[in-house]
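Note that this complex is displayed minus one protein chain, with the remaining chains in position.
Entry: subunit A
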Amino acid sequence: MDTGELLALYEQMALIRRTEKAAHDLFLQGLVKGTTHLAAGHEAIAVGASAALRDDDYVFATYRGHHHALARGATPEECLAELMSRATGLCGAKGGSMHLTKAATNMLGSYAIVGAHLPMAVGAAWSAKLRGTGQLAVAFFGDGATNIGAFHEALNLAAVWKLPVLFVCENNLYMEYTPIADVTAVPRPAADRASAYGIPGEVVDGNDVVSVLETVARLARRARAGEGPALLEAETYRHFGHSRTDPATYRPAEEVERWLKHDPLDIARGRLVEAGVPEETVAEADDRARTVVQRAVEAARNAPSPDPREAFTDVWADGGAAWRT
C-alpha cells in the first residue's frame, strides 16, 4: 500500500473518531436524545473493509454503526444531524443513531435487533448473484450476535447457496456488559463457528487497518470468484461503554489500558511514520478531520427540526401512511 492511500485511510479513521467524540459531547449537552452506541475504537474495521470493497457493494451494519455509515459515504454532518433530530439528518430524523442508512451508496442500513441483518446481507448477495452484477454483500456485527439464531441460519444458507457475502464480526470482548467468553461455548465466538458451515473462518487484528484491508480484500476476491462466503473475526475494543448509559466499569483497568495502547489510529500513525511520512503531514490530516467535524456540528446545530407532518410520510412506497379507506 502506498503512503498516500494509507494516509487517506488514517484521515478517514480520524474523521470517525472525531465524529464519535462529537456525538458523545453533544449527548452530554442534551442535544442528542435516546441513546448512542459509539464505535470509537472500531474505526479500522469499517475503514479497512470499506477500502477493500467496490463502491457498489452492499453493507449492512448494526446499531453500533456510525463508523460504517461514515466509511460508506455518509458525511459527519448528515450523521450528527440525524443524531440531533434535524430535518437534514441522514434519515430525516426518523431513524436516529441506531439506524444510519445511506442507500444511495448501498450502505443499506443499521439494524438494532441483534443479528437480524445477517440474513438480509445473504439476500442482497443472492440478488447480486441472480442479477449477475459481481457485487458483494458484507454484514458487520458484534460478538453478541454469534449466539443468535439468525447468525446460524444466515451462515448456513449463504454456504449452501455459495453466495458472495462476507460476515465480519467486530469482537470487542463484551456483548453488552457480559464478557462474550462467559456465554459462548468456543473461544472464538465467530471464527470457531465457521467450520460448522464449511466456510473459512479467520481472525484478524481489527485495530490494524492494513491487516483488515488485506484480509477483507482476499476474502472478497474469493467470494466474488464464486467460492462462497467467509467469516472474519476482527478483534477490537470499544473506547466507550456499550451505550450512553454504560460507564463500562465491568472492564478490568489493565485490560482497558492495554487496548487503549493498541489504538487503531496510533497503529496507522506508526505505520505512516515508519514509511517516512512526516509527523506534520499526519497532523495536517488530523486538523482536516477536526475542521470537518467542527463544521458539521455547527451545521447540524443550525439545521431545522423536521416538519411534524413528516411523521406521516414514508410508511408506504407511495410516500404516505394510509392504512384504510
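By definition in this document, a residue touches a chain if its C-beta (ideal position, glycine included) is under 8 Å from a C-beta of that chain, and two chains touch if they have at least 3 such contacts; residues count from 1.
We take it that contacts and distances are computed from a predicted model.
According to its UniProt record, what is the protein name of the omitted chain, chosen from "Acetoin dehydrogenase", "YCII-related domain-containing protein", "Hydrogenase small subunit" or "Spermidine/putrescine transport system permease protein"?
The missing chain's protein name, per its UniProt entry, is "Acetoin dehydrogenase".
For a quick check of understanding: of A:124, A:180, A:219 or A:293, which residue touches the chain that isn't displayed?
Only one listed residue reaches the unshown chain, and that is A:124.
Of A:71, A:91 or A:166, which residue touches the hidden chain?
A:91
Touching the hidden chain in the full complex, which residues of subunit A are there? Just list them.
Looking at subunit A, the ones touching the missing chain are residues 58, 60, 89-96, 99, 101-104, 108-109, 111, 113, 116-128, 130-131, 137, 149-150, 153-154, 156-157, 160-161, 313-319, 321-325.
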